[in-house]
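For this view, one protein chain was removed and the others were kept in their places.
So that you can tell them apart, the chains are marked A and B in the order they are listed, and the count of residues begins at 1 in each.
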Amino acid sequence: MQRLAMAACTLFFLATVLFVLFRMLPGDPTMTVLSSALDPEVQKEMRHRFGLDRPLLEQYGIYMKNLVMGEFGVSFQHGVKAYDIIAEKFWNTILLMLPSLCLAFLLGILVGSYVAWKRGSLLEKGVVTGSVVFRSAPEFWVAIVFIFVFAVQLDIFPSGHMRTPGYKSTGTIEVYLSLDFLYHLALPMLMMALYYCCYPLLVMRTAMLEVMGEDFIELCQAKGLSQRRVIFKHAMRASLLPIATSVSLLGAYATAGSVLIETVFSWPGLGRLMVQSVLYSDYPVAQACFLLIGAMVVLGNLLSDLLYGILDPRIRYR
Amino acid sequence: MGKRLAWTIAVVFLSSVLGLALAAHPEAQQLEPIKEINLTSFPQGQQPWVYQQALMIAENWRKLGLKVRLEPLNIPNPLIQRVFKDKDFDATMMEGSGLLDRLDPDFFLYTVFHSSNAGPGAWNLSGFNDQEYDKLAEAQRKEYDLEKRREIVWKCQEVLHKHVPWIVTVNNNAIQAYNQADFKDPAISVSGFYDAITLFTIKPTGDRKIFRYGSSLSDLKTINPLVFNESDQFVYIYSIYDTLVRINPQGKPEPWAANALETVNERTIDVTLRDGMKFHDGKPLTADDVKFTFAYLAKHNPVYLQKKIECVESVEVLSKDKVRFRLKEPYAPFIALTLGLTPILPQHIWEKIEKPHEHRNVPPIGSGPFKFVHWRETQEFMMTKNPEHFSPPYVDGVLFVFYGTAEAVNTALIKKEVDSETLVTPQQVEDLKKLSHIRILNLPTHTTDGVIPNIRRKPFDDPKFRLALAHAAPRQQIVEEVFFGFAEVGGSMIARYNQFWHNPNVKPYPYDLEKAKAILKEAGYRWNEKGELCYPPK
Partner (left out) sequence: MARRSRLGLAGLLMIVSFVSIGLLAHVIAPFDPMERCYDASGKLERLQPPSSKHLLGTTLYGRDVFSQILIGTRTVLLVGFLTALFVAVIGMNVGLFSGYFGGWVDNLLMRITDLLFGVPVVPTSIVALSILTRSMWWIIFIMSLLYWMSTARVVRSQVLSLRERPFIDAARMSGAGPLRIMYKHIAPNVLPQVFVHGAFCVAWSITTEASISFLGFGDPRSISWGTILHDVFSSMVMYKAWWWFLPPGFCIVLMVLSFYLLGRAVEELANPRLREE
């Protein structure tokens, strides 16, 4: 499985780059606390606690070993394990991204195929133009505009955060299934779905147009099958390949974009945690976030490649 | 022979004319322009009011003919490295936060300006090194008599004002807001709602007896007294734990867990504990716990408290409720800082903990006016009244709600979801004023902003140059434009708010660019044809 090896290599590479960046370039990671980290005694203590006083190569070895075991170290800022801090935020990000991407794909496929069906109409031109223009806008700005219109001006949705603070939840499941959570999820999900659906929309449309132009369809028509059935059955299956590969690509892209969107919506997820930990030089947490995001992107690309390999009929019959 | 003589006379005459001409026009000599000044500052994204001040300072310095390069540095990295550790800057904007433990003048006078603190990592950023001043700063530290100490403190301020190792711009105000419909009479100290004393004194007016505190933190980072290090954690720690002494809202230390202090000699202080104090788990608080606390902390390097306890040489138990502190040397701030800020830990719990920095400390057991109830991470932290405390609070409990951002707390306060907001920004005041249930407190503080010149570098090593710069800071404009009016023009390193220690004879320098130029000219500085300010010609 060459692809798998490639993916693992990428992760290894990312981790190493991170290590190099954080350890070798200027900037002492113990400089996080103003009053105390300056005292040479306390500094020595902190360096020892974070293992920074050992030789570089040994640090690298420990670092890699820890990573493999899922041990991300102790947060400089919080004094607790980075893993604990990240675990919850990770699920918050997943819970935002998965529904949004599902919706995005649903929208993209439906609208894309409908618009291909209505080829040449004003609607098609409008939707395609709209998608292109929409995609030209930076995602964080679109998020701001959405909040401005729907939350501030129209007051339909809350302007951010994951739940109303002070909300008393009895259990983890209840937290995420509550109406309050859904209320806060609605706007970011809507925004992400509309923003990210443009890509599958255009892919679907192109794929369907290609299929629709083939003799294959004409043959089916000649056989007397209803046009609609023909389209939706055969064309859809044929466009499955580009859509499938774009799923994981979009997933990768959206993960990286979560850094921006979560910041605008104050959504307590991995992306926002990453920005904050980088800003405050909490290196263990920043490293862990980055690796996690990187891993998700790499996974997305890997999945995309694998799906391509599985679904491409030409490759299958080789 | 006549010809040669004539030539010689002509040459001598011409050269003297030339020489006179040159001497009469000193500007025609080579002038060395002052090279570009690197002014570092906190960035716009983290402390916009400091950054905006830096912009205004840079503008004004340019009007004097200086070239200024503004360099924002992120805090903590790389600002702390560059400015505190390496001292690699020409001038830096700085904010000396007005914290509770800085009401004692020792911080702003000794820690920031004594020459021994100019090393890497220490607070003497300017590198100020003046023997006369050093002696004064050391003297105020050892003087236990308040009046005598005040005299020395006043003198320190005058010397600093003359030498200008910190060009003071303004003292920020802290704006606090709370729900006056349901609560009243909080005693507000300089730290506003960050100080636990507001929670001890606030009274409910109606049926609702639990005070909801809006926190802009996304979560309390730690409740471990050895790990906490930021002022926004004070309110949790000092509600649950008692200290021997408490700094009251006016800045004066008052007895708290101790009910009597006796200065045996200048290095020995006896402390008598109150009777009947108990920890939240019912076990009694005795002198042994006090002795244990100081020994344990000294052994384990607590992040914030380290500096506060290092003056203590030993703690001896004299009787069940009496403790004797021996100091390494006479240290006047001992009572306010060490006794006032060291929480008393229960020996029976902490003696079993070998790695205190990794100890989560939930539930925290102290002896304070509030007892811990629960901590739902990133959501809320709940404490309830400790009725057995010698000074129980008026409210039944406090619920801290974590909102993550100041903006969210503001919205919550408006929507009546919480009862307080600390650190209201000037932008938010407009909206809050419209609401009748909210009371806004505009409190002067002793937070001191300004520019710190690096005296180790030219031309900042020239006191006249620094004096000129002190006249080039648009203080009133900063108050109005950067702080929306919520600040005060600052003069002395000990702010006006700190009434007892402030020297009223030390007045802010006026903003007068012409005077600044006059001072520079008198000191020998010149401007070249390009308008650049140049060093005095040799």
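We take it that contacts are C-beta pairs under 8 Å (C-beta built on N, C-alpha and C of every residue); 3 or more make two chains touch, one makes a residue touch a chain.
Nothing here was measured: the structure is a model prediction, and the numbers come from that model.
Every visible chain touched by the undisplayed chain in the complete complex is listed here: A, B.
Residue A:259 is the one among A:111, A:127 or A:259 that touches the chain missing from this view.
Checked against the hidden chain, the listed residues A:140, A:183 or A:308 yield one contact partner: A:140.
Touching the chain that is not shown, out of A:95, A:186, A:275 or A:306: A:275 (per the contact rule at the top).
One of A:181, A:199 or A:290 touches the chain omitted from the figure, and that residue is A:290. Even with one chain removed from view, chain B keeps its contact list with that chain: residues 43-45, 48, 52, 55, 70-72, 74, 77, 406-407, 425, 427-428, 480-482. Listed here are the chain A residues that touch the chain not shown: 6-7, 9-11, 13-14, 18, 21-22, 25-27, 132-133, 136-142, 144-145, 147-148, 152, 159, 209, 213, 252, 255-257, 259-260, 263-264, 274-275, 278-279, 281, 286, 289-290, 293-294, 297-298, 301.
FYI, only the chains that are shown with their structure count from here on.
Here the spacing of chain A and chain B, counted between their Cα centres, is 42 Å.
Contacts from chain B toward chain A in the complex involve residues 45-46, 74, 76-78, 80-81, 84-85, 120-122, 212, 218, 221-222, 224, 227, 229, 301, 303-304, 306-307, 357-358, 360, 376-380, 399, 401-405, 408, 411-412, 417-418. For chain A in complex with chain B, the touching residues are 26-29, 31-43, 45, 49, 74, 77-80, 88, 159-161, 164-169, 266, 268, 279-281.
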